[in-house]
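With one protein chain removed, the remaining protein chains of the complex are shown where they sit.
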Amino acid sequence: MYPVIEVTAVAALAMYGVLRGARKDFDLVGICYIAFAVAFGGGTLRDLLLDRHPIFWIENDHLAWIVMAIAVSGAFLPKLIARLEPILWIPDALGLGLFSILGAVYAIDCGTGRFVAILMGVITGSCGGVIADVICNDLPSVFQRSPLYATCSFLGALSYVALHALGVDSSAAMAIGVTVVVAIRIGAVRWNWQLPPHTRPGEPPG
Amino acid sequence: MYPVIEVTAVAALAMYGVLRGARKDFDLVGICYIAFAVAFGGGTLRDLLLDRHPIFWIENDHLAWIVMAIAVSGAFLPKLIARLEPILWIPDALGLGLFSILGAVYAIDCGTGRFVAILMGVITGSCGGVIADVICNDLPSVFQRSPLYATCSFLGALSYVALHALGVDSSAAMAIGVTVVVAIRIGAVRWNWQLPPHTRPGEPPG
Partner (left out) sequence: MYPVIEVTAVAALAMYGVLRGARKDFDLVGICYIAFAVAFGGGTLRDLLLDRHPIFWIENDHLAWIVMAIAVSGAFLPKLIARLEPILWIPDALGLGLFSILGAVYAIDCGTGRFVAILMGVITGSCGGVIADVICNDLPSVFQRSPLYATCSFLGALSYVALHALGVDSSAAMAIGVTVVVAIRIGAVRWNWQLPPHTRPGEPPG
């Protein structure tokens, strides 16, 4: 089951990257770079921070092939990917669930504390998009008022870590964690759940 | 003494991050990310480059708790942090001193050359702000004409490395190095010391 979700989610992320790069009028090189950044950025940062080597896409290079194939075909068949865009959020939500929980699982395997494990879940789930936004010279979309995204990672990873700490069997805790992320994400997209607006601090004196 | 300076400095950096994120109208997710980037960016890059694992905030996860607590309370009590802003540069200067010298110390412990150790001091001291500026889509403020910041790191790390090479006791050399950074930083803020303007190169021919 997991490999299927993983491949589908990586493909969805790569398609987002292709659309992102194409809207910036990047050439094929830029489109490939952004597709790789969206699909692999979060997991790569997690593996570097946790010192897990080989990095996941170096070990499983079929994932790199998939991203490359999507980037190249997306550059030549842009309409196909643009037509898929309205449904991409569904495999993306599944991937957000899977990657967030895997981030927390790997962190605990590496012996980090519980809070750091939750952060690793969030990093794995959302940093790819942040890196791509930064390269594209835009403010990261997950930092702005929009349906919950990184928050879903946080709550799902929190659920997993809490259940794991309570002694719940790891695969059950993972399934519950993934479900929490996916359910909240679907609700957020469907009913436009956002974080409450924060009050602005005053401008600096002087 | 050092743990107290460290916690105070991390807190000051996190508060800068909160103010930075809030001025960009980021939501709570963005504010947390920027607070983490400012507080942990430089040290994380140093640990990755030197292959020091676990990364400092993964090992000492109370620092991650502090940043998270400041980011969350800052999002809800923005006025409190805005009121603290005028004095934040003082713990920030102490932190700049401590982190710059620690960067050089760790590098020498890892067996790098002396010049690389000085660079690691500068990276540790100033890269957090650079990373946060890049994420916020602004030109890095430490690269622009403003009171000396990275230069203080450089001169302090240089002092430490020189004293260490001369055989001065390590903790004395560290104390002197931290003092050099803090003293120059205080002078720079107080009397607006800047690097001399450089002459602009001609535009590229053709």
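Going in written order, the chains are labelled A and B, and every chain counts its residues from 1.
Keep in mind that, in the parts below, a contact is a pair of C-beta atoms (placed from the backbone, for glycine too) under 8 Å apart; a residue touches a chain by one contact, two chains touch by 3 or more.
Values in this document were obtained by computation on a predicted structure and should not be read as measured data.
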Of A:I135, A:L148, A:V161 or A:V182, the residue in touch with the unshown chain: A:I135
Interface residues of chain A (partner: the chain not displayed): 18-19, 21-31, 33-34, 44, 48, 51, 53-55, 57-58, 61, 64-65, 68, 74-76, 78-79, 81-82, 85-86, 134-137
For chain B, residues in touch with the removed chain: 48-51, 110-113, 115-116, 119, 126, 130, 134, 137-140, 142-145, 149-151, 194-195, 197-206
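The rule we apply is simple: only the chains that are shown with their structure count from here on.
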Euclidean distance of C-alpha centroids - chain A vs chain B, Å: 28
